[in-house]
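One structure follows; several queries about it will come next.
Yeah, one chain of the complex is gone here, protein chain that is, but the others are all in their spots.
Labels A, B, C, D, E, F and G are assigned to the chains in the order they are written; within every chain, residues are numbered from 1.
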Amino acid sequence: MNISDEVLLDFSRKERTGLDEAVYCAGKSAAHIIEILEQVSTREGRILLTRLNEEMYVGLGEKFRQRLDYDPLSGTAFFPDTAFESCDQPDQSTSQQRQGRVAVIAAGTSDAAVAREASRSLSYAGETPVEITDVGVAGLWRLMERLDDIRSAQVVIAVAGMDAALPTVLAGLISAPVIGVPTSVGYGVAEGGQTALNAMLASCASGLTVTNIDNGYGAACAALRILRMSDR
Amino acid sequence: MNISDEVLLDFSRKERTGLDEAVYCAGKSAAHIIEILEQVSTREGRILLTRLNEEMYVGLGEKFRQRLDYDPLSGTAFFPDTAFESCDQPDQSTSQQRQGRVAVIAAGTSDAAVAREASRSLSYAGETPVEITDVGVAGLWRLMERLDDIRSAQVVIAVAGMDAALPTVLAGLISAPVIGVPTSVGYGVAEGGQTALNAMLASCASGLTVTNIDNGYGAACAALRILRMSDR
Amino acid sequence: MNISDEVLLDFSRKERTGLDEAVYCAGKSAAHIIEILEQVSTREGRILLTRLNEEMYVGLGEKFRQRLDYDPLSGTAFFPDTAFESCDQPDQSTSQQRQGRVAVIAAGTSDAAVAREASRSLSYAGETPVEITDVGVAGLWRLMERLDDIRSAQVVIAVAGMDAALPTVLAGLISAPVIGVPTSVGYGVAEGGQTALNAMLASCASGLTVTNIDNGYGAACAALRILRMSDR
Amino acid sequence: MNISDEVLLDFSRKERTGLDEAVYCAGKSAAHIIEILEQVSTREGRILLTRLNEEMYVGLGEKFRQRLDYDPLSGTAFFPDTAFESCDQPDQSTSQQRQGRVAVIAAGTSDAAVAREASRSLSYAGETPVEITDVGVAGLWRLMERLDDIRSAQVVIAVAGMDAALPTVLAGLISAPVIGVPTSVGYGVAEGGQTALNAMLASCASGLTVTNIDNGYGAACAALRILRMSDR
Amino acid sequence: MNISDEVLLDFSRKERTGLDEAVYCAGKSAAHIIEILEQVSTREGRILLTRLNEEMYVGLGEKFRQRLDYDPLSGTAFFPDTAFESCDQPDQSTSQQRQGRVAVIAAGTSDAAVAREASRSLSYAGETPVEITDVGVAGLWRLMERLDDIRSAQVVIAVAGMDAALPTVLAGLISAPVIGVPTSVGYGVAEGGQTALNAMLASCASGLTVTNIDNGYGAACAALRILRMSDR
Amino acid sequence: MNISDEVLLDFSRKERTGLDEAVYCAGKSAAHIIEILEQVSTREGRILLTRLNEEMYVGLGEKFRQRLDYDPLSGTAFFPDTAFESCDQPDQSTSQQRQGRVAVIAAGTSDAAVAREASRSLSYAGETPVEITDVGVAGLWRLMERLDDIRSAQVVIAVAGMDAALPTVLAGLISAPVIGVPTSVGYGVAEGGQTALNAMLASCASGLTVTNIDNGYGAACAALRILRMSDR
Amino acid sequence: MNISDEVLLDFSRKERTGLDEAVYCAGKSAAHIIEILEQVSTREGRILLTRLNEEMYVGLGEKFRQRLDYDPLSGTAFFPDTAFESCDQPDQSTSQQRQGRVAVIAAGTSDAAVAREASRSLSYAGETPVEITDVGVAGLWRLMERLDDIRSAQVVIAVAGMDAALPTVLAGLISAPVIGVPTSVGYGVAEGGQTALNAMLASCASGLTVTNIDNGYGAACAALRILRMSDR
Partner (left out) sequence: MNISDEVLLDFSRKERTGLDEAVYCAGKSAAHIIEILEQVSTREGRILLTRLNEEMYVGLGEKFRQRLDYDPLSGTAFFPDTAFESCDQPDQSTSQQRQGRVAVIAAGTSDAAVAREASRSLSYAGETPVEITDVGVAGLWRLMERLDDIRSAQVVIAVAGMDAALPTVLAGLISAPVIGVPTSVGYGVAEGGQTALNAMLASCASGLTVTNIDNGYGAACAALRILRMSDR
């Protein structure tokens, strides 16, 4: 059995769900990822890579690295690097409308990688999200200062680790859909993100929904499902 | 300290978040709930009660029971019973537009109570959701037969216990926002709903978000946030 | 072996730790509790009973019930019922000084039983705590309105279940010692209080310390240790 | 105590259980593994090594590496490399009958290592399994396209991580025995494979049985027990 | 929505998987179960009920109880009570062949209810299993005395709680497929069955597969999948 | 978005809570930490860094390392290195009063790093704590010998891993506030510190409060809240 | 299958292990227990029943109750009630030697039931243990006062719930074998006894071994193994 038999991309996903297929790279060999890129290349498609760390990125070789738009903080890559412009990209007038429809808000600088995964995934799909960082509720005034910006978004993604109180406070202050993304940041009982996850799920604020720990990409997809339903 | 000092309703929640306050009754005494209803009555407001089991309902006394629209399966009550018509209720033309905007889908009949909590909460807010039950993926054809109905909804709430594979399969087939509600139905490793919750969070389908176990009310609120953003 | 051999009270605890012995009644038989009360009676001492539910209270018999100052919400009892005045009770001038030195703040009405256990334990020791209820952070304004009252206390006990965001927000706003008491209130991932406990431990607010779940009595003791050190 | 005293192979296992002994190499020193190979060599036996990573493989030295049929993806090795032909290997006519009796199905390419451990273990025992990869249920059509191939197998091994919905959907579609193998692939709540394991155990499809996480070898043994009982 | 809309039986399951639909009654209302029985009655079908405790059984009313073959120890019922003879039941010659093809072995008398669920489910499908009880490995001789009986079965179901060492010892002694069923029997770390489950999954005996805790019905289905594949 | 947009220090924290902001460095990039130091430098402020391991320290470059007072055992750094004298530092007479107000007590030498984090954080705030190490209760005499020293402190921080019996024994012997800090030291069930944490929370000694695992900094902040309240 | 087929007592256990068989009654029906007593009666043997609560005891009927020596606190019963004298009972001179060879020490009165299970099991085997109660380490002097009594025992059983610090302190003070029995007494993180169990396992005192939670009977058996080895 050779590698091309082992890779079976879901090219019809976009038609069914409105979302392009993305490839989760953690645990995959360079050979598997290269095979995927070649299949995409052959079909003149495009694809989003997530959880591509720098060692794996280097391992893909010069040829493929040149065609990737890679962001090391979030570990995301667009393939081809013109993917962003070619397929799903709106024309300029639409582009303005897509400015700031999603706000990606992170409680601390340690949550930046996950927040960036969300905003990069949104960019790949033609959105221009607003990013707001370091507004954890232990210093409430920072959040309050930005509340007007946040209220102008149509969907809010709230990224937080530790005790993850940010999404609760936020969802109590605004009316837009709020998607909580717990992060694995922290130590002791916070390590791995289970506490952040549970705190978001147990939130006493109404209508907060949650993704898996560190799943910035998933939150972006959920936001896109909402926006596209609204665009219909 | 008397009871009226202990109850401090959040009457401005609607202005901030677009959602009325609801009262989670489990663990509250009859005296506390009655105090709440009296405060609401005085302000000529309305309120949604959740997790009000039959014993508690009986304990509220004849006077209040007469003014409640109570559903025993879901343990929800509208107060006053005319609440549904009076406040948030759309006129007839709007009412038609609100027909079927949310689909509430339950994997098995054991999930019916949670699904009903979601649909009752939606009704309270003026929506008329579609309910589809017993479409678990161990018998895929049942889900496939209803796929067109589901695709016509703007938001889908998928309620499932045990291994909770339904939301994953569903989110792979449709483009609307999908909100997963794990239920505590089951035995062995499924007991309490942690497995269903984790399976939804770990879903390989993109853009599925999740609420706390058995939180049908929360899913309804999340759906309302989406619809109202879309209505803006 | 008869029961009096099985009960060995720690009558010197007060000298060592500044705190009277208290008896945790859950899991003890009526015979054991009565033996304890008789030993205390013989020594003309006094004692605080905690986790004494109504069934157990009734089981103690008329003779002892008459001499108990019992509060059913918190399940606490003072023995003898004059205990409060006799031993540790300050004279009037001191009494005024002890007014409001501790603020006991509960996020929701469901947390009232645990908050009351804390304030009753403080009362037993001669303090007159301030109680503030229903100020959860999903409706921030309620907390903000009471901030001046809270800031005038020397120690703050913050009682919260679910995602327990209240102590974090509070500890970010005030400079007094804050003792968090997680409660077992809630369902799904919140059930039993582990999520509330972990959220408090993982708090991003500095200098918050925590007790066991539902341990209002322990929080009161910690507050008393602080006040007495300060009184030295 | 020298090493040969510490190794006590179970050479009679085949007679009792129909399965050759295999050696789980993780956590064993090179000296221990070499001692095992020498004992096998002396008895002119053969043995299957599992969880032999590349570093350990190199550490066995040239002499033994030459006599091993090693597969790095799965970390399995046959000793001697002619083991496959010599002992349990059927003649040609039987060989054809053993073609495709087991289908090894993996939800994603990240599950390939575990699936390969299963198919290598089957090959070692004379079976020629069918391998099908990348048929996760988030893109159902991929599984449906291969259903006829799967139905022609006598035993199905379904390998999946994350939410592991594949075995449930599969067991609802076919009548053959289905053995689920959860994998440790994933992040957040999926990390380590506990969620995949629990989802399989809680499956609402009837008659699915499960092995330990990542235990491809164990699934192969279970399949062999079934086939040999059927061959009797 | 009335109850008949909520129940959607999977009548084609038998064609797809070879197994009749069964109804897990825990958590279902009497109304739901009665609706199911009526649908089955109308189609002149038959159905197996599991987890039907005595209180629920009584609640079904005289009319349905008369038509049920109910076993209180296992909480199973055949509907109609002639179900056993009518549908899947072999003629006499086949019946003899189906004698003792499955051995259901329980470590202790406390495991009897789960073992009985397995054997009743097998009986419903026309098998006549052998039951062997009280052969836990703390007294090995009891198991050894019955080894010949066990070896004559084609499939073995091993039911055990606590440390669940029985399936491991058994799978090391015989060559037939062994399906482990952990039970929730026990206290302390054994309570709920997680220890028994994990011990079976971690078994050092090769080729043991496992079901959910207390899932005697599932083990029976797995055994039937094996036997029917073998009968093809 | 450049890095200076991502960092938003809470410079008003001191006014609100009496505690300077500190920066938890684990998981932050060198670029983020340098940005923070530069913002502090610009404002002529000072800051405490925690969880700064040696590799990260080296990565900050010569320029910043020169201005840091770094302690490798605890991973803490004062910035600027004159911070200690400049801001919060009392004059000499106050300094004497601040000698020994806090006792930091560690059960074993393996707990030294966490104990040092606490004492360094106290030093940064102008306290001169007493450190007592290796007084675990398996050799009670060691603790008893130091009891007078401990009793002269106003607040006690008790640091312990494994079974963490030290804080319980200690809190039973003294009247000052006791803050328990569980450590992640240990193996098997002790690994990661959950057992130590739970043992402290479940302590039968009254009035012990607890921080997150390994949170020496948090314990110091709690002690400072108490001392400053007492100083008012 | 009738009940006598389901019960298979291990009558040879005494020869193999030196310990009589005992019957764990929780989860067994009255019919099963009666069958056991009848088998024992027929063989003129004797047996120890554990976890026989009062409801079950009553359910055995007058005939068997008369022949049982039943202790409700521990839920243990000797059958026949003369069992104690008849079989294993030493003559008077031996009896004196068996006085106080085991000390059963309980941290609190809430642990009395488990401690009693241990001492009753020892009595059944001819030992006369010393019982010491209410010597938890939060009031160290109580333990210290009894240290000489404890040191005269050959084996010590230490029963404790909550943080279970007693066995650690004890094992640091004496040289005899110490067997820890965690109890399920407590609330919050202590509930169910997992914290007590883990604290004992993680003890920094050397040579403490542990039984399952609430397993007083098991601790007695371990003590008997030690004493009988020593008696050889």
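Simple rule for what comes next: a residue touches a chain if its C-beta (ideal position, glycine included) is under 8 Å from a C-beta of that chain, and two chains touch if they have at least 3 such contacts.
This is a predicted model, so every value here is computed, not measured.
K.L.:
Thinking of the complex as a whole, which visible chains are touched by the chain that is not shown?
P.N.:
Among the chains that are shown, those touched by the missing chain are D, E, F, G.
K.L.:
Touching the left-out chain: which of G:S74, G:T133 or G:N212?
P.N.:
G:N212
K.L.:
In the full complex, which residues of chain E touch the absent chain?
P.N.:
Residues 107-108, 136-140, 162-165, 168-169, 171-173, 186, 188-190, 194-196, 198-206 of chain E touch the chain absent from view.
K.L.:
Just the residue numbers, please: which parts of chain F touch the chain that's not shown?
P.N.:
Looking at chain F, the ones touching the missing chain are residues 109-110, 112, 131, 133-135, 138-139, 141-142, 185, 187-191.
K.L.:
In the complete complex, which positions of chain D touch the hidden chain?
P.N.:
That gives, for chain D, the contact residues 1, 5-10, 12-13, 16, 24, 26-28, 32, 51, 182, 184, 192-194, 197, 212-215.
To be clear about the criterion, only the chains that are shown with their structure count from here on.
K.L.:
Repeat of B-E among A-C, A-B or B-C, where over half of the residue-numbered contact pairs coincide, is which pair?
P.N.:
Of the listed options, the interface copy of B-E is B-C.
K.L.:
Using the average of all C-alpha atoms in each chain as its centre, how far is it in Å between chain E and chain F?
P.N.:
58
K.L.:
For chain A, which residues are shared contacts with two or more other chains?
P.N.:
Residues 13, 16, 138-139, 171-173, 188-190, 194, 197, 201-202, 205-206, 212-213 of chain A touch two or more partner chains.
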